[in-house]
Structure formats: structure tokens, C-alpha cells
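Yeah, one chain of the complex is gone here, protein chain that is, but the others are all in their spots.
We call the chains A, B and C, going by the order they appear; numbering starts again at 1 in every chain.
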Amino acid sequence: MGLVNHVFSEDSLKKLYVSNLGIGHTRYSTSGVSVLDNCQPFVVETLHGKIAVAHNGELTNAMRLRRKLMRHGVGLSTSSDSELITQLLAFTPPLEQDDTPDWVARIKNLMNETPTSYSLLMMHKDIIYAVRDPYGNRPLCIGRLVPVGDINGKGKNNAATEGWVVSSESCSFLSIGAEYYREVMPGEIVKISRYDVQTLDIVPRPQGDPAAFCIFEYVYFARPDSIFEGQMVYSVRRRCGQQLAIEAPVEADLVSTVPESATPAALGYAQKCGLPYVEVLCKNRYVGRTFIQPNMRLRQLGVAKKFGVLSDNFKGKRVVLIDDSIVRGNTISPIIKLLRESGAKEVHIRVASPPIKFPCYMGINIPTKEELIANRPEFKDLAGYIGADSVVYLSVEGLVSSVQESIKARQDHENNLKTNKFKSGKIGHCTACLVGVYPVELEW
Amino acid sequence: MGLVNHVFSEDSLKKLYVSNLGIGHTRYSTSGVSVLDNCQPFVVETLHGKIAVAHNGELTNAMRLRRKLMRHGVGLSTSSDSELITQLLAFTPPLEQDDTPDWVARIKNLMNETPTSYSLLMMHKDIIYAVRDPYGNRPLCIGRLVPVGDINGKGKNNAATEGWVVSSESCSFLSIGAEYYREVMPGEIVKISRYDVQTLDIVPRPQGDPAAFCIFEYVYFARPDSIFEGQMVYSVRRRCGQQLAIEAPVEADLVSTVPESATPAALGYAQKCGLPYVEVLCKNRYVGRTFIQPNMRLRQLGVAKKFGVLSDNFKGKRVVLIDDSIVRGNTISPIIKLLRESGAKEVHIRVASPPIKFPCYMGINIPTKEELIANRPEFKDLAGYIGADSVVYLSVEGLVSSVQESIKARQDHENNLKTNKFKSGKIGHCTACLVGVYPVELEW
Amino acid sequence: MGLVNHVFSEDSLKKLYVSNLGIGHTRYSTSGVSVLDNCQPFVVETLHGKIAVAHNGELTNAMRLRRKLMRHGVGLSTSSDSELITQLLAFTPPLEQDDTPDWVARIKNLMNETPTSYSLLMMHKDIIYAVRDPYGNRPLCIGRLVPVGDINGKGKNNAATEGWVVSSESCSFLSIGAEYYREVMPGEIVKISRYDVQTLDIVPRPQGDPAAFCIFEYVYFARPDSIFEGQMVYSVRRRCGQQLAIEAPVEADLVSTVPESATPAALGYAQKCGLPYVEVLCKNRYVGRTFIQPNMRLRQLGVAKKFGVLSDNFKGKRVVLIDDSIVRGNTISPIIKLLRESGAKEVHIRVASPPIKFPCYMGINIPTKEELIANRPEFKDLAGYIGADSVVYLSVEGLVSSVQESIKARQDHENNLKTNKFKSGKIGHCTACLVGVYPVELEW
Partner (left out) sequence: MGLVNHVFSEDSLKKLYVSNLGIGHTRYSTSGVSVLDNCQPFVVETLHGKIAVAHNGELTNAMRLRRKLMRHGVGLSTSSDSELITQLLAFTPPLEQDDTPDWVARIKNLMNETPTSYSLLMMHKDIIYAVRDPYGNRPLCIGRLVPVGDINGKGKNNAATEGWVVSSESCSFLSIGAEYYREVMPGEIVKISRYDVQTLDIVPRPQGDPAAFCIFEYVYFARPDSIFEGQMVYSVRRRCGQQLAIEAPVEADLVSTVPESATPAALGYAQKCGLPYVEVLCKNRYVGRTFIQPNMRLRQLGVAKKFGVLSDNFKGKRVVLIDDSIVRGNTISPIIKLLRESGAKEVHIRVASPPIKFPCYMGINIPTKEELIANRPEFKDLAGYIGADSVVYLSVEGLVSSVQESIKARQDHENNLKTNKFKSGKIGHCTACLVGVYPVELEW
């Protein structure tokens, strides 16, 4: 438990050098309570040896599954969905022989028990299985390790494959000398062995259901150089900025960003409008991201410490400030005050995503309904409340079209796969937190 | 994981002040590997809420039980017998109703599955169950908390009961302001609630089997002020010394001890012989007990650092040195050299217990057969090997009679219990490590 | 010793809440060896009570001063210049009365003993003295604490002064609710008391010597929102980019930056050229700044982990990449490779500062002469060596003019001070690491 840098000392890493496969896991403490028991991967001994499971997501029918498992006589050590998954995989199905576990059958059995949301890795002996739920709610992709060569792997593209890596986000590949290979498709069960990466099956969604990849990965969570559904997140964010410029233009002197996550949208907005892009804030690099901090008070203090003001750049000017999202409204408000006190003549806020209004039950830690600014009375006069001259959010349609416009590589991939008799089905995105419609019925 | 002093900070203890019941566990890393996963108590969630289990001992049929449980579909997180016990207790027996767990039935079911060795506590809601296996191999006793009064609880004996505590050794009671109440009997299931301590059942041993309390608790492990079977450990050890004086007298000038565990036996020996009791060594109090140190090399270094020599006390004298046990023979040898180099004229070793020759499968960490001095060729001329003028061990019969001679309080207790229709059966002790006969058949 | 976050726990900070003045110190381990003994502030007891000293800089005649002090009979506990300064201040000058220490005389005595480089704070009882060496080599400035009000100090500018803060960089003021007040001038001795900030004296430089503020603070070290000599660092850096566009234009499709320190220069370059500004790299925010890492190997590994590539933004394009400095040449080289492998058609490097060629003896940790790329044979064909299509550095004259162009506020301040009979003298900057001419003669 703790930061990766602290947990993995040089000594503990040395012990891993003798290995040639492994799985790991990092996560925010999204559910408020960080406890050692919920650390992953989960490792249990079964009749066929140890299995280890790492999981990203949240099961929409976890409570029912827990009761079922406990009724069978399994005592659960933690409150984690991931232990639940691990115990379900440890279960011997009735027809399985004692000496030959059928892991694919067990994984499919798990996928029948729970539709979403999970991207998971299971390791048993010298095999790793990578699985994405049929709705593809959480991301998962595969990278190819290539020889490092001199410093940065010159001639990487033609190099022999030295191994495979699986990750939620492709941005992690570069820093370990790997390159992006492809996504794991919604419902896909991939078997990774010493020899190859092999699709064992694609479990379909119920008739007609579109996929439901979390749209907020594009808006907020992912690093801009990550690739989802064949497109770079940075490009989607810039398109959101361009779309926002079409939906909500404003007469001003300059366009700027709340660094750094809103920068692609701000550059897109500036280019579409023909206004100059200028920096008004610089980051105080010793302070972390707002989302990580666990309570209201720390968030407020944090804001005052997050930025430096580049006042000479905007004194006496009308500023359009692009933000990637306004969730609670308490981050943007002090920024606007800072800019005004430092000489901004006008401050117009344009938000490159729609307002969040509904809870997420699929693994994203969204503030409570009461904390969401879009559900509060102040939302009626949001500009007044946050002290802006105007404020406009991107429309849901604008966001969805910015995201889906160029998912072509994905479609091509699908078409190729038809010949393999595997098919991931209709494209779609989960916008539940924006519109309140969930991809599957929720169970308690 | 770590020393109690380090693990329980003042802060972590403060969190416990609001509670009024709890269980805990400490142990040596007897099996060589200290891992966090094996820390106790084990806590699992069942259909009826959480249960917590703390356990002392080792199951003689653990491997068979593990396979049985895994075949049922339970993935085991650790290699610990205690998790095994916990999962067996989490199991819903076929006829039990969903909403009313029958813990006594479950505990008896566990006791049917495995005969020995375990003393255990199970906590569920506001009840703690204390259980000792039918052979009574590991100790377990109950204490009564009384008001502390001024510093040391004046008038304690007449005071109202403020609570109950259960412990392996009664010596722990004094330091928390409790007093010894009674032993948990072999096979007994005790229910401890807010209101009282109640015997629920006593599970009998197979016909005719005597109890099998570990005789080495008397010889080596227990603190001298602990009470087992109605007698103080110190008294047993002194009797061993007296018996040893009868079995193996020697012409000498003084009797001394390897401090501090052999002191009761040395005083008993000296008194029986009529020789003066004199100290020849003093402990270096910054060095721990030999048994805890994990490898041969540290043991050897440790010996050199353990003692100071009180040479003026024995220069030119013939010394009888009493030790509580000689297990490997590498501790006593450098002590004898020290004494000789510091002026002892003769050094005769008398050991207040018989030689250990066989492994223990019931929870005690005995060195491998090859490490035991009694199994090695040097044993034939042990005096020569360790550099003593003579060396004699106590006989097995002498030890058993020293232990059993005064178990009268115990018998009386038994007799009283007859009226309660509970009966713990024939007295007996496990001497397996001395004679190679185990109380139950071993399974793999 | 350690990161500020680790060293100052909430508990240790609570102890400071009762205080109303204090000094502290943070620094990189520039001289290679981090030792506790060199931690600041230095505190010693003198005949007049304790004094505490925090110091930034490096004395050019430290060795001679150390010998002098030791000859007088002072044993020095550390290798630190700051202890040297502290002991020099503890010294009773011959004419001083026993009961009334003349701190100003002592500080002036210190300034006579050593010309540069030091910015320092000395605390004695309820007074803090802020001192900058006559050459003004290291920065030092004063901020004014104002009431925080609601989150970000609304109406700050008119607010009453609540206290004073002194810092190397003004960027630190915002995050503690203070605002920039003014610089400490070269040679100035400022007394800060409960009541006011008062100039006690300005110690002049030798006849005709210009000031020698470190020009690399503008180029590399300072945060862009800091103010030196009346101007914002960001503006200087943007002017460097504009100047670079004039000195070294290139035919290309887009201008980009090595984030984030080169961004102001890149925006300046892009604007001057009329080329679009586009992001090609994104920072991996979990990896620190190159300069901090202590050895060559870590620097090389670090590069591979520092960035993500936004390949869709520049595939098939000709890129002008602006960097703030090229010191060793091993950081930019892998970046160029990354861009080429990700599809850049051409990569032209423009560096917004001149090459570093000489060591610094005034507190900046410059690599050894052999490590500096500008002193190595590869420098003759630098473009070839680093794999760029072209590479051009900013000229020294271009840098100096970009820095000095707008130091007007400073001049005005000087003029005002004339009436106070205090004068800081001729403007100037230390460019020793670029041209090899040092502001004072070096002593050993």
C-alpha cells in the first residue's frame, strides 16, 4: 500500500528480475477507504495451483454474487469485487475433471454471472488471460516489447517481439520500451503465452446492446497520448475544443487553459476561433492532481497552491479560459478570482465536456449527487456563482460526436475480425454520468 | 508483522479503547517464513457477518483438509492452518437454516474433522468461543479481570468480575490486572459472553486415549509463574532438579545455573544435594533468547554475546551446571569453555529434561533430526564433545513423574465436573519428541 | 533531510503554529553529497543568545576563510559555507561591548570578508536580517502577507499587511497568501521586525563593478511566474524565443516545445515566425526533473520515461523543436529519435540560451567541463550527433539583450532610492558559465 515508488524498492524489484511473467495493479483509493486487504493482485491457491487476479472496474451485481458465494460456504476476507472474481474463478464447475481445469469455461462462467464492469488479468502457471467485459466499459490494451537498442529503441518497428504487456492505458508502453499492439475487444478472452497472443473467444452482449466504453476516459482520466478505439485521446480533446468553439464562441482577446489537462481543448478552441493561445497560469509542480485528494478542505487549500499566475500575459485583456470539466465548481472559482485580481478584464469559461449529474456504478469515483454543481441551485446562475462573465458547457451530442467521429481504425479492425468469426458488435459509449441511462440494469 | 511494541502504537491502541471485546495473536516465526498473510486473527465475512479466528497449534491432517476445501471451490489465500480452520467454520452445514448459524455445531464439526492440535478463539458479534482440542495438546486458560484499585489491585480476590480474558499462558494475566480463573479443558467448548463463561460441550477423545498436553511447555516454553493443570511451572522445574539430583549426583563444590530458565532446577538440585547454590554467569540483558534466532551462525555468535562471567565466584572450584535442555549441543559447549578458561576446576553438566530425538508435528518448531545432538554420533561421548567432565540427562520417567506427581487440583476439578456431566478424561502428556510415539496417527 | 512533504509532518508543523517568526531552507543536493550536517538553518548559541542562519550561494573564498577561522581556534563541524558564515557572525568584533551585540557591524564585517555569493537570512531574537551580497548573484525578494479572506484573498491589494516573508523566488508567495513587495537589492542589509521592513545599509561593490545576477536563473532555474529585477521570468523567456526566431529562422510546418520549461520560448518563436504552435510531447507526470537526478545512467533512463508522444499531431510534418538549454546533449538526442520514429519528417532544434562552457563557483551545480557538450569534439557537428536536421543556440548577446531590455522598473526603483542615499549601482549579469569571465577573482 502506498505510492509505487515507495512500495517497490530496488531490493524488492531485484527479486522479480528472475521472472518472465507477472501481473500488478495500481489504483486510486476511489472508494474512500485504503486498506491493505484490497490491494491487488489477489492470489489464492486452488486445487490446480495458485491463481492471481488483477481487476479494474466494479461489478454491478456484486452484492448478489457475494451472498451466493457465502451461501456456498466461502468466507470472504475483503470487501473487494476483485476477491469475488478470484473466488468465482477458483470454483470448480460441476463437469470439470479434477486434474484438468478448464479456465476458459470458468472465465465464461464468470462473464455469464456478471455483465460489467471489469477488465481483468488472470495468471495461472505460465499463462496470462486478459479479459474485458462484454460492454467494454473499462479499457484494456496489449503492447509488444521490442529490443531497446540504444537509448530509445531505434528501428523499433521492425524489431522482433520480445514479449507482451497488457495495460489499461497504452501510454504506459513507451516508458518500458514497448509499442502499442491492439485493444482487447469488448467481451474478448485473450490467452497470452510464451509463444503468442491468441483470442480464445468473444462473449457477446445481449441482442442489440451497443458497447459502453466509459466516455469520461476521453474527457478526464486518460493521458493524452493514450489510444482508445484507434484514436489518440489528445485528438478527441482537441476536437471537443473545436466543437465547443462552434457551439459557444465569445468575443475576447485570447484563449487560455487550466493547465495541463485542458490544453488540447484550448488549442482546438483557439484555432477554430482565430484567437491567440496564451498561457495565463503555470503549474506549481510540487502539488498533485485535485481528484486524488480525499476531502473538501484539502481540495480548497490545494487550489490556492496549485498555480502560479503569469499576469503580464493577460493584464487588461478579455480571457476565454477552457477547462476540461467542472464537477463541483470549487476549483474554477478561485482561479477566476486569481485572474481578475491579476488584471484580467473579462473571464469567460468554456468547458470541454457536459455537466456530470449522475452517479457511476462501474468503478469511477464520482462525487455524491449533492456535491455535483449541476444538481445544485447555484447551477441556474453558474457564471454568477463562480464569478465568470459567462460559462458554457459542451453538449452531450457534441461530446459524443467528437468521440465517435473518427473511430475508423476500430471499424476496420472489426471487419478484419469477421473473417475470424469474432465480432465485438455495435460501437457505443457509456454516458450514464451525464444522462442517467446505464448500460445494464443495476442490481443490489 | 513485527514486535508487538512496534505494531501497536499508542494511536492504533486508542482506536481499540471504544471496544469491549476482541482477540489477538502473537507468535514466533516457527516455520521459518514470516509473512504478513499468516498474521492472525483471520477475519472473513460469512452469510452471518464477520467471524475472526486466532489459533495456536498445527493440524496433523492439514493437507487432507486443504484439498477437501479446495475441491469444494474455496480458494485459499495462505498456507496457514488457521485460515483452514476459519474457512471450515465459515462453511454452512447442510441442515443449518440460512438465518440462524449454529456455531457450536460448526465447531464440533471442525473438531470431528481434525483431532489435534489447536487451542483457538472464535469471535462472532458479541460472543467469543474458546476451544481446546480433545487431546489438550496446546494450553488455554481463562482469567478474570478485577478492578485495578490503586497500583496493584489491593483486595483483588474479593472484587467484582469486570471481564474475562483467555490466554495460552496464565502469566499474562497479572500484567493486565487479571487473575487466573481456570483452564479450558481438553475438548471443551467455552462460550464467553457479556454475562458469563459457560461450558457448551466437551468433545471426548476416542475411547481410552489419554490427554496429550505438550510436556515441553513445562520444560522449556512456559514462563515459570504460569499454571498448567493446577500446578505452577516453577514447582515442576524445581522437582525436575530434585529428581535429577537423585538420578545423577556428583561430588562437587557448588551448583549453578545457565540463567535464567534453569534456575528453578538448579536450586532444586542444590537443595537436594546439600551443595551451595552460586551464580557463575550473568545475563547480558541486551541479547534475546537463543531459540528465537533463525540460523546456526547467529546462534553461535549469540552464545558469545549472551553472558558475563562471574569468575571470582568459582575460580578453582568444581562446578555442577544445570541446564534446562540440551538440544543441539552448541550452546552449552562454549559456556563450559568459558567457565574453564575463567578458572573452573571441573564442570559437570546435569540436564533437567531428557534428550529430544523426534520431530513435532503439533506446532513446536524442533530442529531437524540431523541437528538434534541426541541423533548424532557425538552423542555417544557427549561429555567429551561438549568439553564437560560429565553430563547426564533427566530420564523420561523422571520427567513424567515430576510433572504428574501433583496434578491433584486438576483431578478435583474433574470430579466436580462429573456432576456437570462433562468429563475431560484420563491425564496424559505428549512426549512424542522424546520417545517418538504420537498421540494421534499422522496424515499427509 | 528529505523531501519537504516528508520532513514536515502535520505534527511537526503544529509545533510551529505558536511562533510568529522563523526561517527555513530547502535545496537540491547540488554538491553530490546529501548529509544531515549540511541541513540548514544553522543554529549556534552566542554570548547574546542563539542565532540562526539560512544561506543560498557559495563563497568564492571559502577555503581561505575556513583556515582563518580554524586558526582562531574554532572547530568546524561541517563542510558547509553556511556554517562558516554562521561562525563569522558569532564572532565578537574587538570593539563591541559584551552586552550589546552590533549585528549590522558584524554583517558588514562578513561582507568585507567575502564578496559573493550569498543571499542569507539571519534570525536573532525577534529580528530577521535579510542580506544579499554586493554583486547580487543569488536572488532574494520580500513579500507581504495579506489576509486570506475567502479562498483566494479577494481584495488582497488594499488589505492591511499581516506580516512579511522573504524568499529566493517570488513564485512562492502566492501559495501562502502573500504578494510580491520588492527585491532585496545587491549589497542591501534589510532588517525585518514586527513593525516594518527597513534598509539598514547598502554595501557597495568595488568602484565600477556592475552587478552580477546569475543569468541562468532566467534561462533555467526560476519558475516562469517569478519576478526578478522588475520583470516576469516568463516574459524574458518568450523574448528569448522571439530573438531566436530572428537569429535562426527555419522553413517548417510547426513549432513545438520540450515541455514544460521551453514553452514560453516556443510560443515566442512561433508567434515571431508565424508558424502554428503544436504540442508533440506530453509529460509523464510521475517522473521528476532531469537536473535533479544525480548520475548519468539515471538521466538516460529518465529520458525514456519522461514523455508521451502525441504522434498524430506531427506525422509527416517538419518540426521546429525549442529547448531551453542543451547542456550535455543526452536529453535532446532520444527525443529527436522518438519524434522521427513517430513520423516527424524533419526535426530542427532551436535552443533558447547559449551553450554552457565553464564551471560555476557561485552555487550552481554545473556538470564537469568534460561532460558539457559545448566542450566536446561532437559539438562541431552537433546536429549530426544528436540526430537533428539543424541545431542553433541563442547568442550570448541575444540572451543578454532579452534579459536587460526591459529592466526599467528596476531603474526607477534605483532612482527613487537615490534620495535615500542608497544605491545599488550598475546593472549587470553573471554570464561566467557562458563566457568564462567571473564577477570576482576566485580564491582557493
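Going forward, contacts are C-beta pairs under 8 Å (C-beta built on N, C-alpha and C of every residue); 3 or more make two chains touch, one makes a residue touch a chain.
Predicted model, so just to flag it, every value in this text is computed and none were measured.
Enquirer: Shown chains touched by the missing chain?
Expert: B, C
Enquirer: Taking the full complex into account, find the residue in B:D102, B:D225 or B:E443 that is in contact with the omitted chain.
Expert: B:D225
Enquirer: Considering the complete complex, identify which of B:D99, B:D312 or B:E441 is in touch with the unshown chain.
Expert: Of the listed residues, the one touching the omitted chain is B:D312.
Enquirer: Among the options B:T161, B:T199, B:S235 or B:Q404, which residue touches the chain absent from this view?
Expert: Of the listed residues, the one touching the omitted chain is B:S235.
Enquirer: Check the options C:M70, C:A105, C:I246 or C:V435 and report the residue that touches the missing chain.
Expert: Within the whole complex, the residue contacting the unshown chain is C:M70.
Enquirer: Just to verify: which one of C:I51, C:V203 or C:L254 makes contact with the chain not shown?
Expert: Looking across C:I51, C:V203 or C:L254, the contact with the absent chain belongs to C:I51.
Enquirer: In the complete complex, the non-displayed chain touches which residues of subunit B?
Expert: Missing-chain contacts on subunit B: residues 4, 151-154, 156-157, 171, 174-175, 177, 223-226, 232, 234-235, 260, 263-264, 267, 271, 276-279, 282-286, 289, 300, 303-305, 307-313, 333-334, 337-338, 341.
Enquirer: Applying the definition given at the start, please give the residues of subunit C touching the unseen chain.
Expert: 36, 42-47, 51, 66-67, 70-77, 79, 86-87, 89-92, 98
Please note the rule applied: only the chains that are shown with their structure count from here on.
Enquirer: Out of curiosity, which chains are bumping into both subunit A and subunit C?
Expert: Where subunit A and subunit C might share a partner, there is none at all.
Enquirer: Chain with the smallest distance from its CA centroid to the overall CA centroid?
Expert: A
Enquirer: Look at all chain centres (mean of CA atoms) and spot the one farthest from the centre of subunit C.
Expert: Here the answer is chain B, farthest from subunit C.
Enquirer: Take the average of all CA coordinates in subunit A, do the same for subunit C, and state the distance between these two points in whole angstrom.
Expert: 38
Enquirer: Could you grab the centroid distance between subunit A and subunit B? Build each centroid from C-alpha atoms only and quote it in angstrom.
Expert: Here the centre of subunit B sits 54 Å away from the centre of subunit A.
Enquirer: Using mean CA coordinates as chain centres, what's the subunit B-subunit C distance in Å?
Expert: 66
Enquirer: Which positions in subunit A are in touch with at least two other chains?
Expert: Within subunit A, no residue touches at least two other chains.
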